[in-house]
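For chain A:
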Amino acid sequence: GCGGGDDDSDTGTGTGTDASAGASDYSSLSGELKASGASFPDAYYQEVITELKAAAPNLTVTYNAVGSGQGKKDFGANLNDFAGTDSTVKDTDGPAAGSYLYVPTVAAPITVSYNLSGVDKLQLSPDTLAKIFQTDIKNWNDPAIAADNPGVTLPDKSITVAHRSDGSGTTNNFTKFLVAAAPDTWKLKSGDTVDWPASTQGAEKNSGVAQLIKSADGGIGYVDYSDAKASGLSFAAIKNKDGQFVPASLEGATAALNGATVKDDLTYDPLNAAGPTTYAITAPTYILVRTTYTDAAKKDLVKGFVTYILTEGQSLAPEVDFAPLPEELKAKALAQLDKIQ
Partner candidate 1 sequence: MTTTAEPVTRPPAGAPDLSRRALSLRRRLTNRIFLGLFVVAVFVAVVPLGLVVWSVLSRGGGVISWEFLTADIPNSFRRPGGGVGPAIIGTLLITGMAALMAIPLGVLGAIYLNEYGKQRPLARLIRMMADIMTGVPSIVMGLFIYSTWVLLFETRSGFAGALALACLMLPVIIRSTEEMLRLVPDELRQASLALGARKWRTTVTVVLPAAISGITSGILLAIARAAGETAPIVFVVGITASTNWSLFDGENTALPAQIFRNASQVFEPAQERAWGSALTLIVIVLVFTIIARIIANRFAIKER
Partner candidate 2 sequence: MTTPNPKVETVTASDRPSVSINAPSTGWGAVGVDTPQAAGAPVMDLRDVSVFYGNYEAVRGTSMPIRQNQITAMIGPSGCGKSTILRSLNRMNDLVPGARVAGKVTYHGQDLYAKDVDPIQVRRRIGMVFQKPNPFPKSIFDNVAYGLRINGIKGNLHDQVEEALTGAALWDEVKDKLKQSGLSLSGGQQQRLCIARTIAVRPDVILMDEPCSALDPIATGKIEDLMHELTKSYTIVIVTHNMQQAARVSHYTAFFTAEVDEKQVRHGRLVEFSETGKLFTNPSDKRTEDYITGRFG
């Protein structure tokens, strides 16, 4: 990895040397790996693949961002060597219970981006957020928004809500957050696709939502951190569990990861996590690896690639606006790899 240069990457490298004892020389990896799944971490995985090419020229990895659901279906149908997913596996998803292991890789904040001329600092509490996205609040100068933003003059402008039109892990995590943080207000439940009110607007992919927000004065929507930054959108500070308004940032996301409880299978929920500097809407993402690979060579390739992600690769995360895993979780993830047969 070429230096991210901040304190995160320092510690990251430390763990890396420790855990990569078995597979530190990536140049010995040779062969092909096919993967498909979530589009949320796609930018990060592609960056990793690009970097790894230098270290392991004989290894070809493809990651096809077809969506978590399709990735899981592919996994169950043996179409890929590992899958990317933003959500946990349910019975009907395809992979048989016990045939897979979760490996957390990175996390990222989901921003609430907006386009409101004259307002460059916006604070929103989960309840207000839920009301906005449910179109209970239709205007920017609504008292509820004003209450969150003392001292800010809000224009009398109608709100245009933008959401994902395609099934999306981002939608899933955003709505999960609302379920968790505004349980009494939020009625639309959570999922990759929810029943958005008719007057809201959908767009394809995060970039589509970003574009939609930019094109409509008075627009608001949820966009992953990396796309929001690249699009030059302004995003709101969200009130976290501790009552603090924290803007989306990688530090806030890492703080959220620290505040989340990790289950035995290494799944965890950083949404609405506790902690004063926590950014409340932080989404995890996982790689599904098989418990058993019939092809031993394939097993080594998968292990090698995922190890790279969890070690050197972690330092790439901030470069593409993803948050690296905290040390503790990283260690657990690396240990998870040893369960592969």
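Selection rule, in plain terms: all candidates are chains of the complex that A comes from, given by their letters.
Some points to look at:
Everything that follows uses one rule, which is that contacts are C-beta pairs under 8 Å (C-beta built on N, C-alpha and C of every residue); 3 or more make two chains touch, one makes a residue touch a chain; residues count from 1.
All values derive from a computational prediction rather than experimental measurement.
Between chain A and the candidates 1 or 2, a touch occurs in this complex only for 1. Partner candidate 1 is touched in their complex by these residues of chain A: 32, 34, 36, 43, 46-47, 49-50, 53, 60, 62-66, 77-79, 204-208, 210-211, 227, 230-231, 320.
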